[in-house]
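Yeah, one chain of the complex is gone here, protein chain that is, but the others are all in their spots.
Here is chain A:
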């Protein structure tokens, strides 16, 4: 038998080569996919770790309340715990220490509130702040020497400090207070954004005039006094916070080490507690590193599921191609089989021979596929998107790859064995009926499985963490196979219709081609392969386009605008102009924060979001897909105020003055707060000192450092400046703005909540004078009640907007069961603001999937101002249509905060290392499908023409020209190919619409927001179909031409 197999292999080597090629293609595809989901995926985790922002991998030990004597040892032990947890990665550590508050007797006493301050020590201070004046503090030279300190700019300004000044800090405000100490200011510093100042007790602001630390009453807090860390430890001060942050160097991370470190970090809390004992009151270790790696692993799992689904599809295609090749082989060996059967060879021997042949093929294919898949994988990693994701790698062999290749090769070879063993067939009519029944049953079963798979895909949890199961992995292949099988059922009736039509023709070529196409029993495997390959190819392109579109949609909605600059510190006048100059786009201040809606604060970690921008320019600013034909300009127009705020133009450097009078015996003072607006809509408050209303004119601080500002509101808290008089006082205040004239819009005056009744008859009017514009504000204040009771006169250059019109997200509407026109109330800070729902949107920009509110920032600010709150609710700058390609870098250079761009986010989503495997696998699937389709067509046509050689020769004998024979053969094959290709494309299109959206997940594994929109890229699909048709027809044409040329007497001789 072995000798027979060897001789047959020599005689039929082209056939065996074709079989080997098909098995090798399938095994190579599997091997490459195995490498994508193992080697590349593993490398992706390492790249994610290596590329992670330092803050995403840091590990911080937080220690609260440490005795001064223990502080240094606690810091050292904390460092040891962290560095050992991060081993074997090298790590750098940074320590930040803040003492508990001390009194600050030298601070000016305002409003009768005490002043407090604190010491801080940072061992990497120059990396976190820039020097505005002086130098950085150095360690004290002797015990008696005063500590050297640097202060932040606002602290220096408010306390009147400059380098060289000596300040006495009072005793600690603790149970066992450390004594007062002296510090010498040697430098004034400016905090750098994103440098961890959010961990400072005053968040790096330098002061808080209503600090509510641990005291029941607010105090004026200033600080920190930044001293050398060793000095702080040596000062004996009780440490309120001691933080040690370790940042590992993960540039050479390996998966195993990352797993080790992740485990260590989870146990670091316990180890820190054990190491520190009772030297600290509270200790804790926190790190985003496990989450960072966990997110990457989640993305990897999501990608692996999709890649496996594509691998299954590729495997199915290969099996179909092999089934075709197997059937053709069986057909070719029919005579040999009959002869051997007649000679007494039994079914078992045939099976054994087929197994040996299949096994040899599988071995050879596996031997070829292992290096081929390694090379293909290496090539893929050097192409986008894998190369862009830093995943380029050289050829390598992995255990999973070898297993996949071997399993694939032997599994596919088993198809050949089964086909060879199934050769013994009952009589034709019985076989036909039985096959028909079996096919119908198989089709129905396939459709049922496909429906179940689709349902499983559709029923995936919407949240993250959905694990891929086997059904979901095979579902796309099942749907495509079922579609192709059904499409195969549609092709014969179409061909029969063409046959009926062709019979009316007078000539022979068309009717003969149509008849052959319609009536010849075509190999089902060939038809299935053509349909399935076409469906897989078109589906692959559709899925790729759908996935890419979804990533861009997600990026659009997640950033919400083209460029977002999230502020690290409070905005300053003039920042808007700087952002505009750096980006060249449409600039708007933006609020983007969590809020409380009435009593509702949302679910844990997912509060309702407020997004507010200048909606009058929403068309240029907002991004994210809207439903229907709505546009952001239309949505924004419904939210924007009818007219812009007028106000008084304030020239740069103008000296504003204020004077006022108050009736009654008790002296009355006001603390003016002016709201200035720049050209971008940014509103900043300019605070004055408390001023007595004694008829004298007072100069206000410099409120207009830059040009283009307008005064849009003034708040005047009215306070008794002496003993409280229970009566009332008629107050009149005049604010003079030099060098300007009042606009036509009237000013509005109101008494701000929460006790508006304490101020009656508020009025405001702007008039022009030779000196400039005068804003006169009057009211009658009721002076009884607590000293700091609210009596705030607010004058605005706009009317009270009433309920602020807002657009809410669909989730917001569902969760609160509110609709268009519904009233809402939200708290901005502590100020309640009334809202009215004007629109319901699928999602709000920058808040994808969240319960969120979109409002006009100007209108929102007006409502706040009308309520006496002049704080501008701003968290970021949003820029639409930036003019410069390097706008992001230029905006980052402003050092105002963190810059995020829509384009970068899209690139991150589409090209992040754990996700880049999917597009890479798609780039593998489409050519593989095309290759297998062409191979199948060539095999089928070649065998078909060979089988019909005699028939073709007889047609020559009947007098057909060679060109007519070519036309008949071409027409026949084109007539079969074309409907199959069209049907396959239709199945691909249906799958793109029904399955592709279900295969796309977000980077967290959740259902993407906005919902995935299926994309059918007509141009790319048309090119693929044209290439497939052209390639197939070219192969057919070559075979037909060769066959027509050989159709001569020799074949007739054979036949006779």
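Convention: a residue touches a chain if its C-beta (ideal position, glycine included) is under 8 Å from a C-beta of that chain, and two chains touch if they have at least 3 such contacts; residues count from 1.
In this section, contacts and distances are computed from a predicted model.
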*With one chain of the assembly withheld, which option in "Succinate dehydrogenase / fumarate reductase iron-sulfur subunit", "CoA transferase", "Cytochrome bc1 complex cytochrome b subunit" or "ABC transporter ATP-binding protein" matches that chain's UniProt protein name?*
"ABC transporter ATP-binding protein"
*Taking the full complex into account, find the residue in A:120, A:515 or A:573 that is in contact with the omitted chain.*
A:515
_Contacting the left-out chain in the complete assembly, out of A:549, A:698, A:908 or A:962_ = A:962
*Selected residue (touches chain absent from view) among A:8, A:908 or A:954*: A:954
*Residue numbers in chain A that touch the chain omitted from display*: 503-508, 511-512, 515-516, 519-520, 950-951, 954-962, 1048-1049, 1052-1053, 1055-1056
